[in-house]
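The complex appears here without one of its protein chains, the remainder shown in place.
Chain naming follows the written order as A and B, and within any one chain the residues start at number 1.
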Amino acid sequence: MSASRRSLHPWLLSRWVIVPAVLLMLVFGWNVNVAMNATGEVRGQVVDATGQPVPNATVQLFERSFVVNTEKQRATTGPDGRFRFEGNASHAVQLQAEAPGIGKSERRTLRLLFRAQDADLPEPLVLNP
Amino acid sequence: MQRGFPWARHAVLVVVSALMLLPFYWVLKTAITDENIYAYPPRLLPQDPHPYNFVDVWYLIPFPRYLLNSIIVSVLAVVGNVVLNAMAAYALTQNFRAKKLVILLLLSCMLIPFQATIIPAYLITARIGLLNTYLGLALPLISTIVCIFIYKSAFEAVPRSLVEAARMDGLSEWRIIAHVLLPLSRPAIATNVILAFIWSWNSFMWPLIITRDADMQTLPLGLARFLSYMEDTTGALYAFVCLVLAPGILVFLMAQSAFIRGLTHGATKG
Partner (left out) sequence: MILCFLLPSLAIFLMYRVIPLGWNAVLSFQSWSPMRPARWVGFEHYEEMLFYDDIFWTALWNTLIWISAAPLAIVLALGIALLVNSDLRGASVYRTIVFLSYPLMTVAVGIIWRWMYDERGGFINWALRSAGIIDKPLGFLQSFDLAMPSVILTDIWQVIGFYMIILLTGLQQIPQHLYEAARVDGVPRHAVFLHITLPMLRPALFLCAVIGLLNSFTSFDLVYVMTNGGPGHATELLVTYIYKLGFGQTKFDYAAAVTVVQFLLLLVLTFLANRLAGGNAGAVEKE
């Protein structure tokens, strides 16, 4: 037993084992993380210029393909001004909200770490007349 | 030689080192920022660093595929060099007729740079149907003359009596190479591995000529192609450069002294 330990240890401690092992673990961990968080939910809130939530606003989700942005989905905000998209498959989307009579928001780019990452829009979309 | 001012030397060397590292920094900075490249002056420090350029480029190109292709070609070349060169070098340590002729042939072959034979080499590869295959990519690099001579001098340093004793014991030629000579020629093996790895990993002109499909492209090829259709307007290109350089730098730093020894050894023999 002690013989096997002696021959095993220097081999296991070689940087040619440790570095690839650490890299493999990182890749594996990252893939687990991706698999657990890749349902494609994008959540956020729409507010008006005074900061009040806007219900019934239409939010468009654009997917950034190579050069152009194409509209993929629409959603409507709930009573608390919150909206939710499901099944987003992109890693870079743009969001824009509009409500009749209140105005339109700027188009906000949301970049994700991987495709279909679940994400919350950090700042609400602000409607301006 | 220990006269003079150490701080003056340090100052000069620090400046030199900075000049050598600056291009790496400049590219890394661009890869992790989203700056407007039309803005003047460019920022010296990265502002709001973020990893999204890497995400973009990851989905724009089949990076794992390029990496896999590069690794397959390099492994073929490294294994080929370690095995075939050892065989050839062993043969050269034995006595046979025409040995002088073979050595002369090898030495004169060394004067022919591969770039000078690229057109017929391409035509030959096309004729035997190896265009666009891993074997075709690796074949010209699979055995190299410099490395044969490196092995040869290592084998010659092994005491003659050891080989003779092994032969007396009835060991076959293969076993003599594998169990007697190679274990005593570790540095030569390392040099073979390193030179074959560098040459195949960085090889660009040959893959450029013989690959047809995007699926068979190696890392340098993928990079050059990305450059040709992206031009250098995006951080994604520089993120790609960082991704391509990272494995090479990692391997270099892990085996630095072996790299330096191997490359100088290869050059002095060559």
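In this section, a residue touches a chain if its C-beta (ideal position, glycine included) is under 8 Å from a C-beta of that chain, and two chains touch if they have at least 3 such contacts.
On a predicted model such as this, the values are computed, not experimentally measured, just so you know.
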Shown chains contacted by the missing chain are B
Filtering B:L137, B:A196 or B:L219 for touch with the omitted chain leaves B:L219
Considering the complete complex, of B:T30, B:T191 or B:T211, the missing chain is touched by B:T30
Of B:L137, B:I150 or B:V244, the residue touching the omitted chain is B:V244
Interface residues of chain B toward the undisplayed chain are 1-3, 6, 9-10, 12-13, 16-17, 19-24, 26-27, 30, 35, 37-38, 40-42, 84-85, 87-88, 90-92, 94, 96, 102, 105-106, 109, 111-124, 139-140, 142-143, 145, 148, 173, 198, 201-202, 204-205, 208-209, 219-220, 223-224, 227, 232, 237-238, 241, 244-245, 248-249, 252-253, 256, 259-260, 263-264, 267-268
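Everything below uses one rule, namely that only the chains that are shown with their structure count from here on.
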Residue set of chain A touching chain B in the complex reads 15-16, 19, 66, 91-92, 111-115
The answer for chain B against chain A in the complex is residues 50-52, 55-56, 59-60, 250, 254
